[in-house]
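Structure in structure tokens, see below.
Removed: one protein chain of the complex. Kept in place: all other protein chains.
Chain naming follows the written order as A, B and C, and within any one chain the residues start at number 1.
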Amino acid sequence: MSDAHQVAKDQLLSIIERIENLEEEKKGISDDIKEVYAEAKANGFDTKVLRAVVTIRKQDASEREEQDAILDLYLTALGMVK
Amino acid sequence: MSDAHQVAKDQLLSIIERIENLEEEKKGISDDIKEVYAEAKANGFDTKVLRAVVTIRKQDASEREEQDAILDLYLTALGMVK
Amino acid sequence: MSDAHQVAKDQLLSIIERIENLEEEKKGISDDIKEVYAEAKANGFDTKVLRAVVTIRKQDASEREEQDAILDLYLTALGMVK
Partner (left out) sequence: MSDAHQVAKDQLLSIIERIENLEEEKKGISDDIKEVYAEAKANGFDTKVLRAVVTIRKQDASEREEQDAILDLYLTALGMVK
């Protein structure tokens, strides 16, 4: 078999190992995040609400207020107290 | 090869086809849900807020109120207006 | 408040209830699928492999063969037996 038909073994191995190392790093960070939440919980914080806060801080404030206003409108129409 | 080593072909096919039919049904219902949201959007409703309403209706009311109160507390502590 | 500023309550409730009913149906079908797998497992089938079979049957046969050939090539280059 000529070189043209072969897969560049070194290049392939390098790609795979780079991906594996990055995935391991990513897994480590995910574990760190879980640990911060676990520590927060141990200190009396509500982790579900902490997650909501993180989400809210990513949102645009004016857009969030608008969505909240529409939500109030819908819940009121349905007879639900917000 | 004795029967004992064979896979029950009819049984296998029946299992696979039952799963495929159920998955097709499920896909059809997912499409129906998307259609209801699309129709609602065409009628001027905010689909993101509609999804929030559906989620809220699944929650226990008292638990939701408690979570909302904690969220207010956290956002106030962080100087964010809810 | 004039009608123009109100949400069409009946329309809103109808949308929400249609979504809730469809989601309940969808949940029922998901449960049925789980049950078929559980029954298959009880009859000695490997559910992980069954899932692979369902996936493979959705794929185009010629595309799948091509992907399998490339996979063999890569695994061989890496010194892994397929």
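We take it that a residue touches a chain if its C-beta (ideal position, glycine included) is under 8 Å from a C-beta of that chain, and two chains touch if they have at least 3 such contacts.
Just so it is clear, the structure is predicted and the values come from calculations on it, not from any experiment.
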Check your understanding: In the intact complex, which of the presented chains make contact with the chain not displayed?
Key -> A, B, C
Exercise for review: Spell out the interface residues on subunit C facing the chain that's missing from view.
Suggested key: 46, 48-50, 52-53, 56-57, 61, 65, 67-68, 70-71, 74-75, 78, 80-82
Review point. Of the residues in subunit A, which ones touch the absent chain?
Key: 11-12, 15-16, 18-20, 22-23, 25-26, 29-30, 32-33, 36-37, 39-40, 43, 45, 50, 53-54, 57
**Study point:** Interface with the unshown chain - residue positions in subunit B
**Key:** 6-7, 9, 12-13, 16, 73-74, 77-78
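Criterion: only the chains that are shown with their structure count from here on.
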Exercise for review: Go ahead and note the Å separation of the Cα centroids belonging to subunit B and subunit C.
Suggested key: 12
Check your understanding: Can you give the whole-Å distance between the Cα centres of subunit A and subunit C?
Key -> 22
Review point. For subunit A, which residues are shared contacts with two or more other chains?
Key: 74, 78
